[in-house]
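Removed from the display is one protein chain of the complex; every other protein chain stays in position.
Every chain is named by a letter (A, B and C) in the order it is written, and numbering of its residues begins at 1.
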Amino acid sequence: MKNKIKYGMIGGGPGAFIGEVHRKAAALDGHLELVAGAFSSSPEMTQKMGEELGLESNRLYDSFEEMAKAEAALPKEQRIDVVTVVTPNHLHFPVCKVFIEQGINVVCDKPMTNTVEEAEELCRLVEKHDIIFALTHNYTGYPMVKEARHLVKSGKLGSLRKIVVEYPQGWLSEPVEEQGNKQAKWRTDPQKAGVSAALADIGTHAENLVEYITGLKIEKLYADTTSFVEGRALEDDANLLVHYEGGVKGILYASQISVGEENPLKIRIYGTEASLEWKQESPNFLSLKYPDRPEEIYKRGNPYLSDAANFGTRVPPGHPEGFIEAFANIYKNVALTIKARKEGNEPGVLAADFPSVLDGLAGVKFIHKAVESGKENRWIDMG
Amino acid sequence: MKNKIKYGMIGGGPGAFIGEVHRKAAALDGHLELVAGAFSSSPEMTQKMGEELGLESNRLYDSFEEMAKAEAALPKEQRIDVVTVVTPNHLHFPVCKVFIEQGINVVCDKPMTNTVEEAEELCRLVEKHDIIFALTHNYTGYPMVKEARHLVKSGKLGSLRKIVVEYPQGWLSEPVEEQGNKQAKWRTDPQKAGVSAALADIGTHAENLVEYITGLKIEKLYADTTSFVEGRALEDDANLLVHYEGGVKGILYASQISVGEENPLKIRIYGTEASLEWKQESPNFLSLKYPDRPEEIYKRGNPYLSDAANFGTRVPPGHPEGFIEAFANIYKNVALTIKARKEGNEPGVLAADFPSVLDGLAGVKFIHKAVESGKENRWIDMG
Amino acid sequence: MKNKIKYGMIGGGPGAFIGEVHRKAAALDGHLELVAGAFSSSPEMTQKMGEELGLESNRLYDSFEEMAKAEAALPKEQRIDVVTVVTPNHLHFPVCKVFIEQGINVVCDKPMTNTVEEAEELCRLVEKHDIIFALTHNYTGYPMVKEARHLVKSGKLGSLRKIVVEYPQGWLSEPVEEQGNKQAKWRTDPQKAGVSAALADIGTHAENLVEYITGLKIEKLYADTTSFVEGRALEDDANLLVHYEGGVKGILYASQISVGEENPLKIRIYGTEASLEWKQESPNFLSLKYPDRPEEIYKRGNPYLSDAANFGTRVPPGHPEGFIEAFANIYKNVALTIKARKEGNEPGVLAADFPSVLDGLAGVKFIHKAVESGKENRWIDMG
Partner (left out) sequence: MKNKIKYGMIGGGPGAFIGEVHRKAAALDGHLELVAGAFSSSPEMTQKMGEELGLESNRLYDSFEEMAKAEAALPKEQRIDVVTVVTPNHLHFPVCKVFIEQGINVVCDKPMTNTVEEAEELCRLVEKHDIIFALTHNYTGYPMVKEARHLVKSGKLGSLRKIVVEYPQGWLSEPVEEQGNKQAKWRTDPQKAGVSAALADIGTHAENLVEYITGLKIEKLYADTTSFVEGRALEDDANLLVHYEGGVKGILYASQISVGEENPLKIRIYGTEASLEWKQESPNFLSLKYPDRPEEIYKRGNPYLSDAANFGTRVPPGHPEGFIEAFANIYKNVALTIKARKEGNEPGVLAADFPSVLDGLAGVKFIHKAVESGKENRWIDMG
């Protein structure tokens, strides 16, 4: 594509699953082009990755600091429009900071930072430097999640009463961090993952999903957290009672020791008039239940869906879209927003629909408050 | 059938849903025969019901007290072997008491009583009078629930870690108790239902299901209870964190304002080796998930299942059995146990498999502790 | 029940699955009472079965001929109102004949007879003796099948175009008839089963289901029949192209070598406006699909369903009903119809809803035409 948005990547070296997903998601619609990277703390690895990806060698950098400076110094039409941050959690903050300070837009993996202070600092920096910042809470990219949000907003469910959101996984049910699993290693290491494992990795997706669909903020929460696997420093299971604004009650849980579960993130929202249910493992469907008529199954790609849902869809009904397509919806919208800004336009409400630095702050707060509640055995206000 | 077990019924008058279910469940296998009743506090209603059911008029009684006395005075071969108690909750205790004291066996609806003291008193009376007492926690009658129990016992899941059990319903999401719904009326009336609505009606089924399958007792619980419908005195929604023996953690919830939900009671149990899932709305299947091989769907009626599951099955695989069949498994086992005792035999382990007065006590305690926790906002030990 | 309908049974001796199902189905609602039987060609077996069932010994007969005569000779208030015929296929005709000639109502298993001539003869006899005759095409007893029929009749689907009905089973995928499986033995034996195995046993259920729901008669059919298991004389697999009245096209197949399948009888009906789908293995649901709006899941027991569906339901939504309940709906309706006639009334349209001798004739014709088509490799008109 002419006028492709140019992006660089920090992290995502050889073998890193999530970097690969970001690259595919960015490539899918042809809006973005990868042109620079510091894929690893090892310059050799960065070279290797860059070659594999066909990047120019002068756009491969030994460190993210070097890259930020060098890219910012390039002529505007050459330099990256946006950087993607896919490092382990503890590096999100310094990497984002340095690029934001150079005025470069950012796409960052969640959780945004390891501390609330860092998250607040990023909020300030984003505002100060007026850059575009997106957080890859990718589940909100699914068209039927967007439809769910539309239905809630439109009043289809009536007043909300109860929300049950769950994210059980099984991949940490054994001490795989001691058996060579690299991702498990850093995700269970407080030095890299921060104060939390399960809550930071997947609990925050659940929390964000609720807020995205309902717009409701958590008022207070009570967390029952456990490290089931012996010797693990961080929680691998967390069960939460949640009170949202407006008297809405909920359950939220995240678990990585739920053996046999893959990624069945699921949300059920109950209102006075109707309820809805969505499951990540069959993401093209959305169930609506009523007190007095048959359950309805909304299906992706149909004309009866909202613009919000259909803006994020690529193939006709009955041809499944999946995880990468949802992920790509964040990249597509970021690209459209950057393009609009470059052309001096507003991006439009559909393109502007991606998780922001404020969602990132909410997520980091959620993680910290939940961990605190789990340690102190009491309700914690979100403040 | 010759030598049918004769039973009487207290409650279950015209229009009472649950009485009708009990009669069908008792009739299904031909082991029992209804011969007496005090179906209503109104003698006219009892007469009407008795006629409709074809009972002899001298076996229709104006009150349960009269019936207990009169039946006990009949010659052994004529009098009822067992009485079924299907009144609103507050009458369970006095009715059970009077029949037990006459040495008559009892089948009683849950929750067993409205107070813990009454429940304890029934335990003492059952022991003292050495009668057979069954509580209709009917969901434990499903063959695949029995299979689940067998699998847990046999170690298939390894050591248990986490249990998620949920029972959402939607039928009380409006104030139907003020709109002529009789069952809603008494179930939300503290005078009749006791201290609880949702927990007593369905939460206790969830609690019993866990204990039946896993054998685990609750050590302590934390309940977040709400009355969503204005003016309702008792809770219509309850979300619980639960700690079981042996470090097992769990979530249990019961809701009657989850609009659009019918009866999707569901349990998921996670061990170190495997997990299982069972849903009441498709009760003929049981899912087993593993860390390293395909999910398995166990199906009712197959030779590869345990004796416990197959003892409670009537038709071949692929021909669904439902709610009444599960209910009938309690009646069948009670009948076989009574027959065995009449013949001086032990009933055998398969026939002896029905919920007991001790399950009833556990349930009543659970309800009270959960309500207490909900009111006091703290963890409560089950004591 | 006072005024219970008294019935006798031919066949259904010890170990016979289907006799047991009939007895449970008849018992469920309390309308019928088993009082007589010739359960086996062996008088000893009949004695044994009768004792087990608690029947009076003078109502146990050495042969069906003896029973027909003796029962007919009893005073009206003592003798059976109806006889249930659950023998292997080849005995259906002689047994039905002798009871009809005595003016006794009949419930008969399908297929009704082994030849078309016999089926026609039964039609004549039923008319001549003016008795009530029901065939146990039990799948039409499911409430959601009745709803499907209601929806088609009411025009919800528009004009019908296409019907796909399938009934795959796997239980005959090995030569189990040579390995001691009694039911397999007679079902694959032309002397007892007639000209067909799979078509007679289950294909005819599929055919009847279509006609029950749509009212459409087959105009012509083309069958591709196979005996996959070596040495088996009758077909164990049949794939049919079907042309119905009014230009409706269809596929119908029955298979007993579809290994791993239990009883997933399924029907899909496509009209100009909407389509529906129902599966026997999850019988409490009915799916409606539209060109321009979400799929709807109709669920048993809800007020939004037709009277036809709700007349055949016993427990609230979300509490599954199964195979025995569907079966029991035939017995219930037969009992209500007999009662009405005894009282000189019409039974009412809901009670009159059970498969008739004409359905039996249609089924036998279907089997024979399909077998003929399979042998001659050509379209056969139903005539």
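Going forward, contacts are C-beta pairs under 8 Å (C-beta built on N, C-alpha and C of every residue); 3 or more make two chains touch, one makes a residue touch a chain.
Here the structure is a predicted model, which is why all the values come from computation and not from measurement.
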**Q.** Selected residue (touches chain absent from view) among C:Tyr167, C:Tyr270, C:Phe285 or C:Phe311
**A.** C:Tyr270
Q: Just name the one of A:Gly54, A:Pro75, A:Gly180 or A:Gly231 that touches the chain not displayed here.
A: A:Gly54
Q: Could you tell me which of A:Asn3, A:Gln78, A:Ser159 or A:Asn377 touches the chain that is not displayed?
A: A:Asn3
Q: Name every residue on subunit C in touch with the hidden partner chain.
A: 161-162, 164, 166, 168, 170, 173-174, 222, 224, 226, 228, 237, 239, 241, 243, 249-251, 253, 255, 257-261, 268, 270-275, 288-291, 295, 377, 379
Q) For subunit B, which residues touch the unseen chain? A) 288, 292-299, 302-304
Q) In the whole complex, what residues of subunit A lie against the chain that is missing from view? A) 1-4, 17, 20-21, 23-24, 27-30, 51-55, 169, 261-264, 280-284, 299, 301, 314-325
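By definition in this document, only the chains that are shown with their structure count from here on.
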Q: Taking each chain's centre as the mean of its C-alpha atoms, give the chain farthest from subunit A.
A: C
Q: Indicate the whole-number Å distance between the mean C-alpha point of subunit B and the mean C-alpha point of subunit C.
A: 34
Q. Rounded to the nearest whole Å, what is the centre-to-centre distance of subunit A and subunit B, using the mean of the C-alpha atoms as each centre?
A. 44
Q | Rounded Å distance between subunit A and subunit C, as computed from the means of their C-alpha atoms | A | 56
Q: Would you give the residues of subunit B that are in contact with at least 2 other chains, written as numbers and ranges?
A: 261
